[in-house]
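Mind looking over this structure? Questions follow.
With one protein chain withheld, the remaining protein chains of the complex are depicted in position.
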Amino acid sequence: MLTLNFILALTWMVLQRSFSFSDFVVGFSLGFAVITIAQVALREQLLETAKFRRHQDIGRYPLIVWKVLGFILFAFWSIIKANIDVARILLRPRLNINPGIIAVPLDVRSEVGITLLANLITLTPGTISIDISTNRDTLYVHCIDIQDADALRDDIKQSFERRVIELFP
Amino acid sequence: MTLTEWICFGLCLIGVIFMLLSSFGLLRLPDIYTRGHAAGKAGTLGIIGLLFGVGIYYGDILTIAKMFALIIFFLVTSPVSASIVERSAFVTEVKMTPSSGPNDLKGRYDEQGELQ
Partner (left out) sequence: MTLFELLMTGLMVLTALSMALTVIRLLIGPSIPDRALAFDLVMVHAVALMGLYAVVVDQDLLVDAILVVAVLGFLGTVALARYIEKGGN
């Protein structure tokens, strides 16, 4: 958390565009206040991340960076595809859509992974994640146009969840 | 007009077109759940394109950094606000448009508001 405090102070100095000592003190004390308020949530997050860290990932930093870059490209490509899809549905002269809610069983366990997957599902073609069950194993997803519920479920698990699991188990 | 200004104008134009689409969808789609699709996707892409355009127009490192912070902020928060509004709509039992689609979430909340 001390590292985080220094990073916050540096960010403050960059945003102020002045690198004097007094600016550092102001930034450091502001960061201190923020961390003091948020320390419970921060500690839970840190413990959560440490619990799911895999030992075989140590020493494979370049591979992980490569995967993250691929993931970002894939996310942007699916966001653009999603928008073109929704635009096509919107501009149809007759609006015959078939919306519904499906349940998707989850294999991701970490909180970061679930958050990332839910956000990605919301940003991609025709699906919005609504809620997650209390024991964190089912995600409820609203779809704007269901042709085949099982195929859609498979698609979400194959294309999105597989990529998220590679980064956050 | 310089090249920078043309690029800025093009990106802003794409952004504004997507935002027009999202507000058009908000008016046209039949129920709250489908309207969330228009607001949560098209709105996000529109604002991202527009902010890229503004960042490129200024071109100094500080403004571009602020724009990147804003873009990441919108990427994280706008799906969250779309899905939290949809959940509040489901909890308060807003009607869905009649269709033959499945509804797996129906009746899954118990009295404490816990989801099975």
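Going by the order they are written in, the chains are A and B; count residues from 1 in each one.
In this section, contacts are C-beta pairs under 8 Å (C-beta built on N, C-alpha and C of every residue); 3 or more make two chains touch, one makes a residue touch a chain.
Only a predicted model underlies this, so the values are computations on that prediction, with no experimental measurement involved.
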*The chain left out touches which of the shown chains?*
B
*Residues on subunit B that touch the omitted chain in the whole complex?*
1, 5, 8-9, 12-13, 15-16, 19-20, 22-24, 26-27, 32, 35-36, 39, 43, 46-47, 50-51, 53-54, 57-58, 63, 66-67, 69-70, 73-74, 77-78, 80-82, 84-89, 91-92, 94
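Methods note: only the chains that are shown with their structure count from here on.
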*Rounded to the nearest whole Å, what is the centre-to-centre distance of subunit A and subunit B, using the mean of the C-alpha atoms as each centre?*
15
*Which of the residues in subunit A end up touching subunit B in this complex?*
14-15, 17, 79-80, 82-83, 86-87, 90, 95, 97-103, 118-119, 122-123, 126, 128-134, 140, 142-144, 146, 149
*Contact set on subunit B toward subunit A in their complex*: 18, 21, 24-25, 28-31, 33-34, 36-38, 40-42, 44-45, 62, 65, 75-76, 79-80, 82-83, 86-87, 90, 96-97, 99-106, 108, 114-116
